[in-house]
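Missing here: one protein chain of the complex. Every other protein chain is in place.
Up next is chain A:
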Amino acid sequence: MSAGRTGEVVVSLRDVRKSFGDVEVLRGVSFDVRRGEVVCVIGPSGSGKSTLIRCVNGLAKVNGGSITVMGREVNDPRLDVLALRRSVGMVFQQYNLFPHRTALQNVMMAQVTVLKRPKAEAERVARALIAKVKLEGKEDAYPGELSGGQQQRVAIARSLAMNPEVMLFDEVTAALDPETVKEVLNTIRQLAADGMTCILVTHEMGFAREVADHIYFTDRGVIVEHGPPASFFAEASDPRTREFLGQIL
């Protein structure tokens, strides 16, 4: 656990606001994520967690405030959104692999198409990453032939292949069988240990307590409370946090 929270700021949110129609889903969210940090966002369903991280890579447009990634303003209309997305990896609850391509091809495709890496190099990177997420032997399997946990690890490898500055995880174990949750958490644990900057939306409180440097609790579009895991879980005082933790623990 990196105490003190020093180091280069990779992602910075300042008073981020986001509405769908009349409904304000994010009502002024601010926080910083520094290089190598793992930040967990927890909170009840519908509190805006997915929207929050979708704003970070420009999948959703914010209505107010500012988000910067490596100093680039996401809200800037002149932003090169493709360059932003190359530096931000995103892993989804439903994996969202390309079903018509094998595991190896899923990890190779964007390297070749987006980064213009030579095929041979892309394949070398892809094979190494597939080994890293412990899926050797599954290179030629199609997503439909893999378990949820295996698909999710391919999805993580696919994002890592782009050498992102930061990885976003949106409840990536929520759709998995209990046995396979552990495989995916192990992969993320390994990433965190390697120093990857991560923003993790999760319901796995044990895991958050273990890997997070900092925990943010959101409810109805605001951050209610935050802190390092040890103090957060022991001392969270807001009744909304207590109620949420009471339900989930």
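Just so it is clear, contacts are C-beta pairs under 8 Å (C-beta built on N, C-alpha and C of every residue); 3 or more make two chains touch, one makes a residue touch a chain; residues count from 1.
In the analysis below, contacts and distances are computed from a predicted model.
For the chain omitted from this view, which of "Pyruvate dehydrogenase", "Amino acid ABC transporter membrane protein 1, PAAT family", "Anti-sigma-W factor RsiW" or "NitT/TauT family transport system permease protein" is its UniProt protein name?
The chain we cannot see is recorded in UniProt as "Amino acid ABC transporter membrane protein 1, PAAT family".
Pick from A:Arg85, A:Arg117 or A:His214: which residue touches the chain that isn't shown?
Of the listed residues, the one touching the omitted chain is A:Arg85.
Sort through A:Gly144, A:Pro178 or A:Pro239 and give me the one touching the missing partner chain.
Checking the options A:Gly144, A:Pro178 or A:Pro239, the one contacting the hidden chain is A:Gly144.
Check each of A:Ala110, A:Ile130, A:Leu185 or A:Ile199 against the chain that is not shown and name the one that touches it.
A:Ala110
Pick from A:Gly7, A:Gly46, A:Pro99 or A:Gly137: which residue touches the chain that isn't shown?
Checking the options A:Gly7, A:Gly46, A:Pro99 or A:Gly137, the one contacting the hidden chain is A:Pro99.
For the chain that's not shown, point to the residue among A:Met162, A:Ala208 or A:Ile223 touching it.
A:Met162
Mind pulling the chain A residues that touch the left-out chain?
57, 59, 82-83, 85-86, 88-90, 92, 94, 96-100, 109-110, 113-114, 141-148, 151, 155, 158-159, 162, 175, 177
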